[in-house]
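Only one protein chain is missing from this complex, and each of the others stays in its spot.
Each chain gets a letter, A and B, in the order it is written, and its residues are counted from 1.
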Amino acid sequence: MSTPIVVQDLTKRFGDFAAVDDVSFTAPAGAVTALLGPSGSGKSTVLRMIAGLEIPTAGRIFMGEEELTAKSVQDRGVGFVFQHYALFRHMTVSQNVEFGLRVRKESAASRRARVDELLELVQLSNFAGRYPDQLSGGQRQRVALARALAPRPEVLLLDEPFGALDAKVRQDLRRWLDELHRELGVTSLLVTHDQEEALELANQVVVMHEGRVEQVGAPAVIYDDPATPFVAGFVGAANVLHGQVREGHVHLGAFRLPGADHLDEGVAATAFVRPHDVRVAADQGGDARAVVERVATLGWLARLTLTLDGGETVVAHVPHGELHGAKEGDLIWLDLRNPKAFVRPETAADEGATIAPEEVPAS
Amino acid sequence: MMASVAQRLRYRDTSSRGSPPRTAAVARHLALRGAAILYLGLIVVLPVLAVIREGFAGGLAALREALAIPYAWDAIRLTLITSILAAVINAVMGTALAYVLVRFRFPGRRVLSSVVDLPLAIPTLVTGLMLVSLYGPNGAIGGWLAERGIQVVFTKFAVLLALLVVTLPLVVRQVMPVLQELDPAEEEAASTLGANAWTSFRRVVLPAVRPAVVGGTLLTFARCLGEFGSVVLISGNLPGKTLTAPVFIFQLANQFRPAEAAAVATLLFALAFVLVLVTARLTRRREDA
Partner (left out) sequence: MSAVAARDAVPTDLERARRRRRLVRSLLVIGCVGYVAVLLLLPLIGIIRTALEPGVGIVRETLTLPEVRHAFYLTGIITVITVVVTTVFGLIVAWVLVRQRFHGRAVMNALVDLPFALSPVTVGLACVLLFGANGWFNEFFAARGIQIIFAVPAMVLVTIFICVPFTIRELVPVLEEIGLDEEDASRTLGASLWQTFFKVTLPNIRWALGYGVALTTARAIGEIGAVLIVSGLIKGKTETATIFIFTAIEERQTAEAFVVALVLAAISIVLLVLLEAFRRRSEKGRGHTT
């Protein structure tokens, strides 16, 4: 039941506007591939084209050996889970789940067996006779999943499945989906704008921005080795520092950061440093000097808001034990580790602003 | 840009890529659209074109001649005045009714709400007979008034009465949903800020329901201009006195004078159209301001 999905040069235009521009990637068989990007990046459109709900302007889609591009939605054999559940409101839970089987004219007995099997899988066996408006958001999404899985699809497509749910429910379902996938092993394609979700659930992440693919890779690679400034800024929080390349370093006023060997001399560059890679130097001397503006205690972490000599703001996540007595108003030395340098993008970002939402990693 | 993308995605994607299932789907879509166009074109457009063409056949001169037909202008004027009056009264009473039905609790509220909808279901001719049976010389109220020398039927007032009955639900049904959506907390907030009930109604409720009231009033007006069934039995159709334009047009058509009937009908329609446009523009400008 494991088939890979291959997408080739997929494009979708609306007049002059390209919602999806030349997107290619492979979703490996049996794995979870996340399509990650901000709203408007085209990720949902890609998913809907794979399902057949939208028609590509150009490009091809394959499921294993079969080409899907010309096939109608009904014939593709994909399971689709919608952000707002799309449960059939006038049918009970079991009627919803068996819908795909009824369409295939399966016998009542085999339908019943399959529905029971799936309801047990999603832990809603006692809800078979309920109607969607009697269920909570999380329960509805589990029914939607059961319904999509009932006809044994080769591929499962999920369009921001937890987007409409509360934070706690979202986390629970995320964990639950992870276990479900381990058990079933269906090739899954998950669209999300939540990078934490992508990093936690996916075997492979496709980062999208403005209709194009920025990077494809395993979560660790995306996080540690971003290929473009967008990925560096979007995945995980990052401090953004602008400077100029000289002798393989990015020079920012009074100090410099390594890691710019791949860039041309004299080019304007941007360096990304993760907040947890900003450390308080044990003794005098380090990569840069800064004034401590604020110290916020976040559980086991301290979040330091710092101002560098050149005026740039930098945020550091430092475990309490490694603060070395730094307090508000102190002038301290910092170690900036693992900087990623890129040629400075055309669109100007605020100097030294952290551009990804700051989520304190759960302890 | 994102909103327009989302908007485009809301509709069925009918771009074709040449494959058989897609072409079949596109053909289905176009067939449906064609059926819709054919239905509306034949049933709605054709008759309207016929009237307009006939009405304007003689140009503006013919319209002026139509006005010159004896009692034509009286009929049109009566129709216009009673329609405007009915629209204004309905606007006030309809809003009051809607407010009472939504905000107050009293025994029989559900029944009242259903009764208000009755004119939607009842034939207009039956409405006319209902009014005659009560306000005619033999009716309970009509007889009582006749003894005091007041006549209701066969007067201009009868025309207005009939119009009020028939259009009763029109404003109420437009305003009620808006009031239901309106949070009573807004009026409560106004009263904590010192507004008395009338001020809070004027400042909080009225602006919110104004579009619905205007819409309902225009509907009322349009309906009154063309009302036939309820008026024809109760007004007596006295030429120059209680003869309304729709009844007049009916009489002309029955006398096999379709050309003149079309002229009067077109004139009435044109006048109504202008009035509606002016009202709509006036209200829109005040909303923009």
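Rule of thumb we're sticking to: contacts are C-beta pairs under 8 Å (C-beta built on N, C-alpha and C of every residue); 3 or more make two chains touch, one makes a residue touch a chain.
Computed from a predicted model, the values in this text were never measured in an experiment.
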>> With touch defined as in the header, list the contact partners of the absent chain among those displayed.
In response: A, B
> Looking at B:L164, B:L243 or B:L275, which residue reaches the missing chain?
Replying inline: B:L164
> In the whole complex, what residues of chain A lie against the chain that is missing from view?
Replying inline: 51-53, 73-76, 78-80, 82, 84, 86-90, 99-100, 103-104, 133, 144, 147-148, 151
> Of the residues in chain B, which ones touch the absent chain?
Replying inline: 8, 10-12, 14, 25, 28-29, 32-33, 35-37, 39-40, 43-48, 50-51, 54, 93, 96-97, 99-100, 104, 106, 108, 112, 114-127, 129-131, 133-135, 138-141, 161, 164-165, 168, 180, 197, 219, 222-223, 225-229, 232-233, 246-247, 249-250, 253-254, 258, 261-262, 265, 268-269, 272
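Going forward, only the chains that are shown with their structure count from here on.
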>> Taking the mean of the C-alpha atoms as each chain's centre, how many Å separate chain A from chain B?
In response: 54
> Can you list the residues on chain B that touch chain A in the complex?
Replying inline: 1-2, 4-5, 8-9, 13, 15-17, 19-22, 25
>> Can you tell me which positions in chain A touch chain B when the two form their complex?
In response: 14, 17, 19, 39-40, 45, 48, 53-57, 69-72, 75
